[in-house]
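Each remark here refers to the structure printed beneath this line.
Just one protein chain is left out here, and the rest sit where they should.
Letters A and B mark the chains in the order given here, with residues in each chain numbered from 1 onward.
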Amino acid sequence: MTLTEIESDVSAPPAVRETMAPAVYQRLPKNILADGVSSGDHKVIGRLWILGSLLFGLFTLVADVLVRIERLNTDSVDLFSQASTFEQWFTLHRVSLVFLFVVPLLIGIAMVMVPLQIGAPSLAFPRAASAALWSWAVAGVIMVVSWAIDGGLINGVPAEGPVGQATQLSMLSFAAVVIALLVASMVIVTTIFTERSQGMSLYNVPLFTWSMLVAAGIWLLSLPVLVSNLMLMWIDARGPSAQGFGGEQYYNQISWVFDQPQVFAFAIPVLGMLGETVPVALRRRLKQYDLAMVAIGLFGALSFGAYAQTFFNPNANTTWLYVVGSIALILPLLAMLGSVALTGAAAGRAPIFSAHLALSAMALVALFTAGAVSTVRVLDSLLAPVVGFANRVVGFIQNVFDGQEGSREGWKFLSDFEGWIGSTFDEIAGTSVGGAMVQLVLIAGLLAGIAGLYYWAPKILGRKLPTSLGLLAGLSILGGGVLSALPDAISGFLDQPEFVAEASQRDGVELLNLISMLGSLGVFAGFGALLLALPAAFFFGADNDDDEDERNPWQGHTLEWLSESPPPPGNFEGPYVVTSEAPLLDDDFVNPYAEGASA
Amino acid sequence: MFTPGFKLFAGLATIGIIGAFVYGLSSGDAGGPDYFGFVDRNAIIGLVSLGWKGNVGSANGFIVLIFMSISAALIGGTAVAFRDADVESVAELGDSASAMPLAQRPTAPSWWPAASAVGLGVLLIGLVMDTKAFWIIGLVLLATVAVEWALTAWADRSTGDAVTNLAVRDRVGASFEIPLLGVALGGVLALSISRMFLWATGNTAVVIAGVLSLVIIAVALLAAFRPQIGRRALGAIIGVVSVVIIGLGILTAVVEPLHGHHGDHGEEDGEQHSALVVLESTVETA
Partner (left out) sequence: MSGTTFSPTDLAHAVVTEAPAPFVPRKRTLQIGTAAFTAIWVMYFGGLFGAYVSARNSFKDLQADIVARDGGTAASWIPDSAQVELTAPTIMAWTLLMSIITMQWAVYSFKRNDRRHSLIALATQAMFGAAVINQVVFQWNQLGLVIDDPGSGATPLIYAITASHVAMIAVALCLLAFAAFRALASSNTSDHVDVAASAATFWYAMVGLYFVIWILIFITK
């Protein structure tokens, strides 16, 4: 059909804006609900992702505190009605921490900021992003409710009869949550590939955008395997009596997602945030930009963990790929740190202190600590074969000198050392050492998300967030996170199982659990400080005057700082041409839409 | 020649292949290594034949890594084929190489993405419940969303004015939406009225029929007096009447019917016959 007879009543919008956003956005009624639900503006969609993640985050952190309170007494189950209820809440807390809190928070920030950083008016598929958002929210609510009503994945295959409906609904809704996150990842990847400004190749994209490309790519490659696990469990569960894809507990089949190396995939944006905030604080380009990009890509590749499913291969976490890959994760972190250090040395002065810089640094500290714990977990698989091999070589040499044949124990202390490694570190499999590592990684991801909120608050919210509350939130979350994780790591060596309520009876475990619980309260308090910061910015912050300081309060280097705070629909006055990764530092960069610029 | 997007995903594919071989070799064959304490012939044959012959040890991890490299290669191959979709390379596809194509603009507001979430929720709940109707409703909702979304996306490309596009969408969509909605509403109203009649006894059913007839006549008369009565007011009246009828239909479907149990008509007839016999016998006795 051809259009011939429609009369338009639209009043002519400013001509230059018409190229960047439909005129309908100029005339929308100010209805927050309708605008929010139906909006095609990526900033609105991103804000809703962030809001949803913060609401679920509140629930998640409350669950964390409750679970740790339960473990204060290792003799009995006090807070929850029975041990299985505790395990349900423990696993719900862990699932929601990843898929309802940290990952959606990072996705929300990416949805707002990636188009701004690449100079685009919108995401590649705005309505798909909106559909992903609402599907995630609905499926998330169904998942939490079904988990809470005696569902969840902690139940195993019943002795007879079908699997309960609440459990089946938990499986399906969990799969739907993951599919929604996959659709959002697909939108981010496509946007980064197809909506960049002229002159901006992927070599020149900002590091946060690059880190989101790597993170979304790894999520696209690993999370579908989780969906396949869940679908297999559900199809099995639909039968009159299930075959047993879950064994004693269905959670076992998906536990690889919450184990190394996969869990590190949820912290890839930490490196991107560091790469954004440090150069701005030092007022210069990041040195070895290519090295930083390679480091982020390598970190992403090493964090792919869908192969290490211990349900199908109980020895998966002792193979060379797993061990070497887990330890090698530290290398990209060091490379990133090196790039930052070189930049600092070249700047020749201290960085300008800000909340977002501090938060990015705290996120890196948490990630390094998590890396250390992950290395401890695989030490027996690494050291024991090496020490054993060395001892056999020593024995062989001794045979040569003594003119003997056959196998021979070399030095006794090497044999004793090999035995000690095996007996000490082998027993920490399935203990709370794993939980400590997961906690630290996700704390790192959370801190990176908060750093992003603080850094880009002028664009996301239209005003800066209070620095004091940001520092308080960061210190409390980092301190609380370390305080909650490290005692778990120690109590793992004292036979504290991962998520069993009635746990180890060894001395000291309850004291460690008490410290861990206090740490989780610290994390909760820090999150509360963040929630206070958001309304405080609106009640006590200054109005936006759209001058240069408001557009670019941190003297940032990338394109998002050319837009208003907050940006209107369409983001920019028009398209830009860039020639480097920090266009605002280029001498030859001209903003054609600045006041006084020539046409 | 090789774009950075290709390098990233080709790197992931290469790491996947190497990882698969390392993993398959190190998880090994149950028979153990054959040469030099670590070379496992069966495992090597399994790796080279991609699991067809031999034994790769942990097949699950091996296959996942192989597929990871295939998926990454797919994205990387697309990236290098399209030069990472750089705007300069996309511009070469157009009529004028000097005109850089504009990036995607924000789309006009639309309720269909949120509606898809509702359909998804209904589908999820329906799939675990024993009744088929729920998940069929969920599928119908999702199919409706897909059709409407496609129509809206097509209309967005008809002109450069969003208001005009909305009018175009309505013009094309109304041709099937209004009849379908009318049929659906009519069907639901008919079902509700049928529930009311099933609930009622003989005299009550006559009253219900009379009231419904009067309501329909009243609405028709109101419609005849348009445009004095505005479209919105008439729509509101029809909406309220429909909601009341549907509500009464639901209510009468769940409460006990006036004449006893639903479906026990044989027994009811028998009881009535026996009641009549008792009455007749009572009269005769009297």
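The rule we apply is simple: contacts are C-beta pairs under 8 Å (C-beta built on N, C-alpha and C of every residue); 3 or more make two chains touch, one makes a residue touch a chain.
Remember, predicted model here, so these are calculated numbers, not experimental data.
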item: Absent-chain contact - pick from A:Ser53, A:Ser170 or A:Ser222; value: A:Ser222
item: Identified contact with the non-displayed chain, of B:Thr3, B:Ser116 or B:Thr152; value: B:Thr152
item: Option from B:Leu8, B:Val22, B:Ala43 or B:Val64 whose C-beta touches the chain left out; value: B:Val64
item: Residue of B:Ala10, B:Leu25, B:Ala85 or B:Ile125 in touch with the missing chain, whole complex considered; value: B:Ala85
item: Residue of B:Ala10, B:Ile44 or B:Val163 in touch with the missing chain, whole complex considered; value: B:Val163
item: Contacts of chain B with the absent chain, listed as residue ranges; value: 30, 51, 55, 58-64, 66-68, 70-72, 74-75, 78-79, 82, 85, 87, 90, 93-94, 101-105, 109-111, 146, 150, 152, 154, 157-161, 163-164, 166-167, 169-171, 173-174, 177, 231
item: Those residues of chain A which, in the complete complex, touch the missing chain; value: 1-9, 124-125, 182, 185-187, 189-190, 193-195, 220-222, 224-229, 231-232, 235-236, 238-245, 306, 309, 312-313
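Simple rule for what comes next: only the chains that are shown with their structure count from here on.
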item: Distance from the mean Cα position of chain B to that of chain A, given in whole angstrom; value: 30
item: Of chain B, residues touching chain A in the complex; value: 3-5, 8-9, 11-12, 15-16, 19-20, 22-23, 26-27, 57-58, 60-62, 64-65, 68, 71-72, 75, 79, 84-88, 90, 100, 102-114, 116-118, 120-121, 124-125, 127-129, 149, 153, 158-164, 166-168, 171-172
item: Contact footprint of chain B on chain A as seen in their complex; value: 1, 3, 6, 8-10, 18-25, 28, 34-35, 37-42, 119-124, 126-128, 130-131, 133-135, 137-139, 142, 165, 168-169, 172-173, 176, 189, 193-198, 201-203, 213-214, 217-218, 220-222, 225, 293, 297, 300-301, 304, 306-309, 312-313, 315-316, 319-321, 325, 569-570, 575
